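Written out below as structure tokens is the structure these notes cover.
Every protein chain but one is kept in place in this view of the complex.
Naming follows writing order (A, B and C), and every chain is counted from residue 1.
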Amino acid sequence: MSKGRLEAFSDGVLAIIITIMVLELRPPESGDLAALAPLAPKFLSYVLSFIYLGIYWNNHHHLLQAVKGVNGGILWANMHLLFWLSLIPFVTGWMGEHFSTTPVAFYGIVLWLAGLAYYILVRTLIAHHGRSSLIAEAIGRDEKGLRSLYVYSAAILLSFVSPWLATGLYVVVAIMWLIPDRRIENKLAK
Amino acid sequence: MSKGRLEAFSDGVLAIIITIMVLELRPPESGDLAALAPLAPKFLSYVLSFIYLGIYWNNHHHLLQAVKGVNGGILWANMHLLFWLSLIPFVTGWMGEHFSTTPVAFYGIVLWLAGLAYYILVRTLIAHHGRSSLIAEAIGRDEKGLRSLYVYSAAILLSFVSPWLATGLYVVVAIMWLIPDRRIENKLAK
Amino acid sequence: MSKGRLEAFSDGVLAIIITIMVLELRPPESGDLAALAPLAPKFLSYVLSFIYLGIYWNNHHHLLQAVKGVNGGILWANMHLLFWLSLIPFVTGWMGEHFSTTPVAFYGIVLWLAGLAYYILVRTLIAHHGRSSLIAEAIGRDEKGLRSLYVYSAAILLSFVSPWLATGLYVVVAIMWLIPDRRIENKLAK
Partner (left out) sequence: MSKGRLEAFSDGVLAIIITIMVLELRPPESGDLAALAPLAPKFLSYVLSFIYLGIYWNNHHHLLQAVKGVNGGILWANMHLLFWLSLIPFVTGWMGEHFSTTPVAFYGIVLWLAGLAYYILVRTLIAHHGRSSLIAEAIGRDEKGLRSLYVYSAAILLSFVSPWLATGLYVVVAIMWLIPDRRIENKLAK
């Protein structure tokens, strides 16, 4: 089975998720510069989530490069990832409006579940392609993915101490991933 | 006529339908954990509809794999399916806000009509490709599709007794379809 | 220049236009069957516009089949068509909420302008491909397109007499186009 439609559907869903978040940024009621100030936390939440979704698209793109074919299990592992990513606009809007423990913790929970779903997708792809396949070699044990899950867990706990510290960790993971995943690029280039 | 744009357009519409449903999940007015509780029925409706739309995309994907070409009738049979699927966000939102007989019954009616539209699409494809084609052999009389229609009918009737029983049947059909349609995969593999 | 991205972008825009219309159909405030009744005009407007956008997608699909290449003028003629189609959700929502002369007339005006934009797109494509090209032979003088413009004009005038008569004519044009455009299919089959 070809991977073309899996990519097209994922691109469509990710493009919509990344774009509808901006609908939360309502134009202010007045035309004054001061009217923009209350939008600052919403805007920063939007920037953070835009970057996270960009990272997911980027890594998904890299991951699928090394994929030869798909089966039913892979389709559902991918759908599962898209499900958690589809909740990002919700938690982004919530965190942007109420920057406090619960919304910030839920932002982390959704990131954690999306990270887990990505990890499951990687495992499903490796199981389908075999332990000695290009994708298995390129990704290995996906330690970067596992490490992200640990940092998210810490951030969720920290949000009870300070939402700012938790958000700082979300930013750290984003920066960690902004450096593109050269593992697959390198393997493909060989 | 090639099937490429039919797939691309269907992917686009399905990606949008599956994603705009999340717009119904409005971030709560307060930042308390308790503020999430009233969203539970909406969230569960969203999960159910996400799975249903995932199933439709999956089966559509499998179905179109076995298709060689399309004509005007197929384009319209596909558009008809997309029409009923486009109403799923509406009934999902209604059922999520008012979990009672009428909305739950309407959820089933839309599922029933989408199921019928899928059945018509399958028939139209078989009519175009011929009784001895790959698609005809792989799908046969589409008994799984017909069986779903019977269960939906029962669920619609049961919603007058108990919305919970009806919803239970919707979950049963979803599980029945989550097991991917191996008929086409098997035929293609031969 | 290849036509692939022109098709992909048009598919994307049309898929979104056809889908966001359903956002106008808000789930009713109560769970009673009676709460659905006021939605009837909105629903019927949605059905009509869904069919119109389906027709446009279908004809666009057929038209582009016969196209060999695109240039800047074609890209803009296509964008112009998408602009008027993007206003269909607006007039659909207006007509669905206020079924009276002005909204019904504006529905026709947008259809008229979209029809004109399609006609201009056809002319631009023929100018690029030459009078003796497949597309020129298949479409000819596009009398069906011109005829639609006349009927829209009549409907706009009639909306001042009766919105129902005008809407009747919109339905007539839709039925006229539901019969797929066999001109290109026939030419391609030769």
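In this section, a residue touches a chain if its C-beta (ideal position, glycine included) is under 8 Å from a C-beta of that chain, and two chains touch if they have at least 3 such contacts.
Not measured: the values here are computed from a predicted model.
> Please pick, from C:Pro28, C:Gly54 or C:Pro103, the residue that touches the omitted chain in the full complex.
Considering the complete complex, C:Pro103 is the one touching the chain left out.
> Decide which residue listed in A:Pro41, A:Gly54 or A:Gly73 touches the omitted chain of the complex.
Missing-chain contact among the listed residues: A:Gly54.
> By the contact definition given up top, give the residues of subunit A that touch the hidden chain.
Missing-chain contacts on subunit A: residues 7-8, 11-12, 14-16, 18-20, 22-23, 25-28, 30-33, 36, 47, 50, 54, 57-58, 61, 64-65, 178, 180-182, 185, 188.
> Name, in rising order, the residues on subunit C that touch the hidden chain in the full complex.
Within subunit C, the residues that touch the unshown chain are 1-2, 5-6, 8-9, 12-13, 15-17, 20, 23-24, 71-73, 75-76, 79, 82-83, 86-87, 89-91, 93-94, 97-103, 106.
Everything below uses one rule, namely that only the chains that are shown with their structure count from here on.
> Give me the superposition rotation angle from subunit B to subunit C, based on Cα atoms, as a multiple of 5 degrees.
Here the rotation carrying subunit B onto subunit C measures out at 90 degrees.
> Determine the centre-to-centre distance between subunit B and subunit C, using the mean Cα coordinates as centres, and give it in whole Å.
For subunit B versus subunit C, the centre distance works out to 26 Å.
> Give the residues of subunit C that touch two or more other chains, as numbers and ranges in rising order.
12
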